[in-house]
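Every protein chain except one is present and positioned as in the full complex.
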């Protein structure tokens, strides 16, 4: 504790930054942490680069997929036969298959998911919730090959086949319906947990106001809470559908490999993801047009899911503002 | 406005009647919600019992210790088990430090500027990218390395000091390391988000107290923030790892071999490691298979008995996953006990 | 569904109770008919292509000798293909031994280690996998990974020197020979078994036992208009026909299209295709109106699930 | 301080006087007897017995946490929706025990409306907010609904301010307007009793005045029970005042008398600001 006269600017003091080594260390740590954070940016950049490079640019440029196949043909063609003597690169059958399955999954997963969310947030006692939520988490954590197995060996032969055959329909062994059903089951936990968050974010006071007006629990849930949480629910739907669109293994196992342009759920279809898997399993030689078609399809898939994700983020941000 | 009734007689008049009339749609809706919820539980139960039923009699010690075979009764999951373990260990080595590092940067260092906002938005988007796209990324970047080194295996580095004669192929080719790197990228967003949440739960007062004692920012993070956030981070990591454990599509893209009768690095037992420690270095650069890919392979087999083999594999996979989830719950529980604010 | 062609007897123990449609001169695929060359035109030899450089490794030598041994040929039968006649076997063995002598490989001892990398035809891979499996039980320190990239895909790697042995369901092509010369890859060709392509229908299909090559072409040619069985032959039921076939990457596809439609790769495209023949077996066995084709081996393994058709030239 | 209160009460003395006379003829709307209420193990109300007269304003006052809100919520069974609560004793509405098993809580709440401290408009249009109650009660005729909405808004003295913006979101209204909207919404279900839990505490003085005027008008047709922290407010709007302390009803009586001449020491301490 030294006596000091105010004014002298640089007395020998312990306060000056003397030990630059430790400062350098601090700096180095911060930079390396920043680099860690930048890995995620690099990942996105890498994905976009890889997909775009192989399908749009490539070296030399005339070998790019979209040089050999016109964008118009790709997006409007209704035949997908990259590996035949007579090649067609119309991605619509794959998109159609993808959305057929995502559609079925949505029909199964969204209502069950949202009703579960309502049940958990409005009806269930804490005890029931504490039992059911972990179970839903387990459902979310089951690998998708298992769902594929489930669809192929359980749902198709014991549910779809007998049921629709009895009704006089013709059911393919691999079909969009059983794949769609298991993908639907897969997205239930996602919908229910995200929607439940949205429902719980609805202030308690709104519920009380509803009850005070003589609402039943049904009125409050369906006419007050659900509409108030609407955008949050929509966001969860979008995310779940994006997930269904990107689902791979279950669909590859259960839906078959036929790039047919059909909306018949009892038919075998091929999705974008299962085409990608199929090409990679077949080990198509790199550099061929068939091989590059994989990147074009992946780019298409990536764009679709990206748009849905961004949309859902946008919607979610909107609903956060509602109660502010 | 109903006519005032005198308090005395609880008459069956208008008020009483009004107040005692029931409602059906309420019950119906609750029933619908409950059925929906419990149907998920039922599906899980059906799934588990049917798989266990199919696996019954097939899941034995021999199954756990045998390699794959063309004969269902001889087929086993040993190669997949070891492959999955390698895959997970290396994935952890890459994804956890980077993921936690990124989370620490975002929570403890980042100021609100364009870059960090881009990073945050990007993270949310990455979490929604289909896993197969990560497979394509991994295939191009890690397996082929953009073709920079030509076809697979053409270029190798040998005789690395300390490692001895272990061979590192460049590009990596269809090896454990290529798969693990792809999976690391896949689970990175999950880890980052979980770690961010754990860091956010550490009270700022702890940081302030440490800084006020003359700790540097990093010292504060290293000694106070990270230890306090550790349970939360661990929980997130375990859940992310269990996701990686069941992940199939990216590894199919990477080209994890489907019929493999060996473990990476020829490590089939502990003795091998003791005899030749360099096998530990060789393993990451070896071809491999993992449990879910073996299952996928068996599901596709026409011989109907392979269905049971697949089911047995599924049971093994689910047991591992349940153990991991249980671990996460335990860690979460422990943390609630140990750290009270 | 129902058919005119005499489906009435329902049960029919053993698929051979000839009650369905059967063209003149049709031959059913059996080991005997294939070996005797009667099951023409859908039978073919299967090959291993071995890199001469790889033959310098004792483990490769030991593996190939095992492949051509009595035990190895038993595995050919076990996996459902037709083993070589003893004359053919002797011929192949001679080619191998000559090459070994030329390479001057030392005689493999009792404990061999190392790796033999195989890739190629998915038709041949069951044999190679079986041999690999049995071999590695005898020699636990030798790894013999068997990939299934298809004959063409396998040759690509083989000719780049990445693999030691290529499984092939067809002889090497001109273009591939040129590639070999360009890359300075020496190889030998070993015929190791015979395969019959099998055309199969569902087990419950009681009205069809055989088809002609012409029928098959009508069904499979590019832009074929066949949508229902009755489009093939008015006698057949008025049911949609469900087609299953191997992936276009496979030698089986090349071979079938070549033989049936006259040009490799020429085929209709609106059928269910898969690299993995097992998918096809499951597909056909799940669908009463299905028709598919794949290697004889898969048929043998799945006789209880699908029914092979006799084929008339 | 006592003087300030008497001043306030005087401003409406004439009215209070006539009201005071009227009360004796007035019938009892609600009667509680021996009411105990528990949140889990914690008892929040102890043996509350009081009567609430019809077509009058009853104010509940007392320090924070004394159980005013809890008591109010027992009157339309809003406490039912809180888990783990328990009630013993009786609440009679027009002589009927509202906790009897046969009672339909939903119908009860229609009859006994409620308005909360913080206004709680639904994130819907103004029209839909008001029409909510009638709709869930089964009214779907658009003409009828329009009529009810207009009528309710008029009674809540909000009509003129919002009549041209019925389809706008109710969230866009000012705090005072939102609070009156909530009152209108409660009126639209045509209740007999209106419970108000600190309905003006979040409002600026001008809005508060409007809400108070409204309460004063409404009591011609409704039985009103109001919780307030603001003793001036209690003095201004209520006919009867009940003072709660630590879960017990300390004193209840004519507002004027209670403020000018409290019987209990605790009441006097509270209204003179000695605690609370």
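A few notes on this one:
Per-chain numbering from 1; labels A, B, C and D assigned in written order.
The rule is short, and it goes like this: contacts are C-beta pairs under 8 Å (C-beta built on N, C-alpha and C of every residue); 3 or more make two chains touch, one makes a residue touch a chain.
Values in this document were obtained by computation on a predicted structure and should not be read as measured data.
Listed residues B:210, B:279 or B:307: the one in touch with the omitted chain is B:210. Listed by residue number, the positions of subunit A touching the unshown chain are 1-11, 13-19, 23.
The chain not displayed touches subunit B at residues 111-112, 203, 205-216, 219, 223-224, 227-228, 338-340.
Operating definition for what follows: only the chains that are shown with their structure count from here on.
Contact with both subunit B and subunit C is made by A. No other pair of chains has as many C-beta pairs in contact as A-B. A centroid comparison over C-alpha atoms places D as the chain most distant from subunit C.
Centre-to-centre, using mean CA coordinates, subunit A is 49 Å away from subunit D. Annotation for subunit A: residues touching 2 or more other chains are 152, 216, 219, 281, 283. Among the residues of subunit D, those touching two or more other chains are numbered 106-108, 111.
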